[in-house]
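Quick one: this structure, given as structure tokens, is what I'll be asking you about.
Every protein chain except one is present and positioned as in the full complex.
Letters A, B and C mark the chains in the order given here, with residues in each chain numbered from 1 onward.
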Amino acid sequence: MELFAFTINRTPENWATALLAAVLVIFATSILLFGLSRIPSNMRRPLVGLFVFISGLFWILDWALPRSRVQEGATTSVKTLIPIYPYDYQEVINVLVNVSQVMSGIILALGVLSILRVHFKKVFKGDRDAFFSIVLLGSMAAMIVIGLWDWIATNREAVGMSTPEANETIHTAFSIVFLDMLQILDAAMFSLIAFFILSAAYRAFRVRSIEATIMMAVALIVLLGFIPLAMALTAGLPADGFLSNFRIENMKTWILLNMSTPALRAIDLGLGLGLLAMALRILLGIEKGVAVD
Amino acid sequence: MIQEPQTEKNIWQTLYAIDRRWLYLILIIVVSILVVNPITVPNVVDPAAKSLYDYLSGLEEGDFVYIESDWTNSTRGESRGQFEALMRLLMRKKVRFCISTLGDPQIPDIIRPIINQIAQEPGSNNYQEGQDWVMAGYFPNLEAHVSGLVNNIRNAVKDKQFAGKSIVDTPVFEGINDLSDAKCVVVITGSSTINLWYERLRAKTKLGLMCTAVMSGENIPYYVSRQLVGIVIGAKGAFDFETLLAEEWPADEYPDYTNYTSGRRYMSPLFFALMLLILAVVVGNIAMIQLKKSGGRS
Amino acid sequence: MGEQQVLESFLQYGRYGWLLMLTTALVVAYLLVGIVLARKRSGAVTIRRIPGLDQIDEAVGRATETARPVLMVPGLSGALDGIAVQALTIFASIIRTAARFSTPIRLLNYHPAVYAVAQEIAKDVYQTEGVPDKYDVDSVRFVSDRQFAFAAAVAGTIQRDKVAAAFYMGDFYAESLIMAENANMVGAIQVAATTQFTQTPFFIAACDYVLLGDEFYAASAYLGREPVLLGSLVGADWAKLTFMAFAVVALVVHSIQASRPLTDQDRQRFEEYGTPVLPGQEYPQRNEYFFNWINRIPRG
Partner (left out) sequence: MIFAQSVFSPQWWQELFRFDTAEGSLFRITIGAILTLGLYSLLYRENKFYRFTEHVFVGLATGFSVVAIVKEVLYPQWWIPMMGTPANETLGVEMMPAHYLYGALLPLACLAFFVFSKKHGWLSRIPLGIIVGLWAGQQLNAFQNRFLPQIADQARPILPVGETTVPMAINNLIVVVTWIVVLSYFVYSFEQQSKFLQRTSMVGRWLLMVGFGAIFGTTMMTRFVLFIDRAYFLLIEWLRLGKPL
């Protein structure tokens, strides 16, 4: 049974066995993949295509397989009608989500490599901006050290190997770099858009063409419809009856529900179809960007 | 850069291509003055916000609501006011709730003090963590979390603990065996985490959304197609919720109750900033028309 | 498993019965048939003009004249997805023009996996253009995968390098205006296309040319005129026409149905398949009639 499930039951003692099994798998896969590098070049394209298609197929099955709610004791869960031995299909899906994330996570190292490359080059070439590159590399290193240290400290506290009091310095350091620096910087950069929206609107909202005029008029009505004081302007109109349609908040709601909603739905549907077509082309290996040329 | 032949520009030419930094300076001045000295503004409640408020306000004591709070400091201006108003309503109605978060691992640390502070207020029925509400904490994987919750809520949060025991063993989760036992799922977010709920949530569970104003355009269609029970939009939505709270618990009957916070506070600077924008657009247009008339550049 | 459970297992097919899955399958079929047909008789398909795309060469040309770089941003996709791949496919043709004129490029990436693909595509383009030595590996960069750090760095790059042309294609969120306004400050020509339609108005306000909606997906077919791409475009067009026709039919049938009262059987069915009912609303919802009617067919 264990053999088919590809698992080892863990006890506190057998960590070395588990590690050995994992290392063996890593080693075996490496050899297998190394073997791939020797296959003839006309086989490369179909091979990559096969990888793409099979990984997509898992989710297509998730779309197609019927499922049922199953009562297990006090809880209800969803099961596929056709269990894929030895797991329920939902478990397969959970693994897939992991796979994509773990692989992207490992590939992040490639991105970090790119950053290190660009900035170390600047430092060693004595670029005009070398100082700023040092600042960047320094703050990156500081964040990694503090972040990981704090994480390890927290984990040790969770199993009772350490106490929060003993790790107070590192917790404070982390909360400074995270809450008081990174988060604040995020918020500040985000809020800068207020200025850019003002200058963009100043330039773009001109009665230059029909399109620009429509956009401006609708934007202003919707805007006023959100402002309580502007609503007071038309508050003199009756609350119901025909004239109520000209109250600014009613105009806003009407535009949002009956004009903007269907227009946006239409554009969204087009985007959805484009995305689906893209996905199909990728799965079939006929999209140039991912397939081997 | 626009090269003008004549040395002296007339006022319209200056205004037409005004240096954007002047606009920025005026905005900074206007907002600064009103942030320091806010003015109280009246309100007209949005029906979509009222719809969610009425639904939640109609819940009975002991009902259960699942909350996903995804906001971080970057949308604090809008989401915090919404979150506070929601907490006040649920606590006053004695509705049990469980909060999870998908946005950022630090969110529980940001919102827990807010909840505890509101729980101390008069009218909040002295809400206790583990008794009346629980924090399911942070879930890194959006996709797996939402499908997990929909498939089996107890299983999805059973690893999260409060005071040494699993949160599903606390009184909060009593009688909650499926997400459809929750009266509502409320998502407070500044990002597109809501899309997954539309995709995964089964029709029987109701979904409410508190989002930033920017997201309203794409989410109102879901309110129209009734995939949402109600939608609370931006700081105005927070102000709406605060206004509705004040209607249900008016200040003369409940003098100690806090109904208004940042929703109302941010309304007057917002109003004047938007007025500034409208003024700028009008001036820009007049400048353009004047230039056209005088045969300047069009 | 009892019969009830087997029936219930079709819950995932939603409130609209088999129609939902069938429609998705139909759309897929349209796309596939479109691709197959276009392969057979390529050249027979014409696409309407997409103004923004005609400006690419002009923008790159201007960058060459001023010896300032061309900036490309393939969006802020959270993973390596079709949107980023599509953006990079469009960028490939921009990089090709840039390689011919030896214009410097800056391709700034948000996601490491997108960065890897971008790196490869850029390398390939320079290779096929016969100028592999002109390719600078550092011109294709990973910046940061945190939204506003990315925006800050792009804004900084735009201002410091004084880019002459900027192309934003793919998934963009709030940062769209930060990039576009900064590029506007340095006087760059900007072409934008985004799948997040909420950002399109800001690009319209700040950029010179904007591809609306799925013109973004049509772009690679428009630029490359490859049968596969043209075919899927035609398939998507057919799907759109079908949906339009469906909307008209549904309108008529539903209007007629809405004029008759509900039966108890209808009510029971709504109960069973979990149609949401909101307080203060009639029960069941009006626009469910039509699908209620369709639902009867498979379950008899």
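Definition applied: contacts are C-beta pairs under 8 Å (C-beta built on N, C-alpha and C of every residue); 3 or more make two chains touch, one makes a residue touch a chain.
Predicted model only: the values in this text are computed from it and were never measured.
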Where the missing chain makes contact, among the chains that are shown: A, B, C
Touch criterion as defined above, residue of B:Asn10, B:Ser57, B:Asn125 or B:Gln227 at the omitted chain: B:Gln227
Contact residue for the chain not shown (choose from A:Leu137, A:Val207 or A:Leu237): A:Leu137
Interface residues of chain B (partner: the chain not displayed): 21, 24, 27-28, 31-32, 35-37, 74-78, 105, 140-141, 165-166, 195, 198-200, 212-214, 216-217, 221, 224-225, 227, 233-236, 261-262, 265-266, 269-270, 273-274, 277
Residues of chain C (touch criterion as defined above) contacting the omitted chain: 14-16, 20-21, 23-24, 27-28, 45-48, 79-82, 85, 113, 116-117, 119-120, 123, 137, 143-146, 148-150, 152-153, 155-156, 159-160, 182, 197-198, 200-202, 204-205, 212-215, 218, 230, 233-234, 237, 240-241, 243-244, 246-248, 250-251, 253-256, 258-261, 282, 286-287, 290-291
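Keep in mind that, in the parts below, only the chains that are shown with their structure count from here on.
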Innermost chain, taking as reference the mean of every protein Cα atom displayed: A
Higher-contact pair (C-beta pairs counted), B-C versus A-B: A-B
Inter-centroid spacing, chain C versus chain A (mean Cα positions, whole Å): 16
Chain centre separation (chain B, chain C; CA means) in Å: 28
Sites on chain B at which at least two other chains make contact: 20, 74, 217-218
Numbers and ranges of chain C residues touching at least 2 other chains: 11, 148, 174, 197
Residues of chain A that touch chain C when the two form their complex: 63-64, 66-70, 81, 100, 103-104, 107-112, 114-115, 117-118, 121, 129, 182, 185-186, 189-190, 192-193, 196-197, 199-201, 203-205, 215, 219, 264, 267-271, 273-282, 286-290, 293
List of chain A residues in touch with chain B within their complex: 74-78, 90, 93-94, 97-98, 101, 178-179, 183-184, 186-187, 190, 194-195, 197-199, 201-203, 205-208, 216, 220, 223-224, 226-229, 231-232, 235, 249, 253, 256-257, 260-261, 264-265, 268
Touching residues (chain side chain C, partner chain A) in the complex: 1, 5-6, 8-13, 21, 24, 27-28, 31-32, 35, 79-80, 82-83, 85-86, 88-89, 92, 109, 111-113, 115-117, 121, 124, 137-138, 141-143, 145-149, 151-152, 160, 174, 177-178, 180-181, 184, 195, 197, 200-202, 204-206, 212-214, 216-218, 226, 228-229, 232-233, 235-236, 239-240, 243
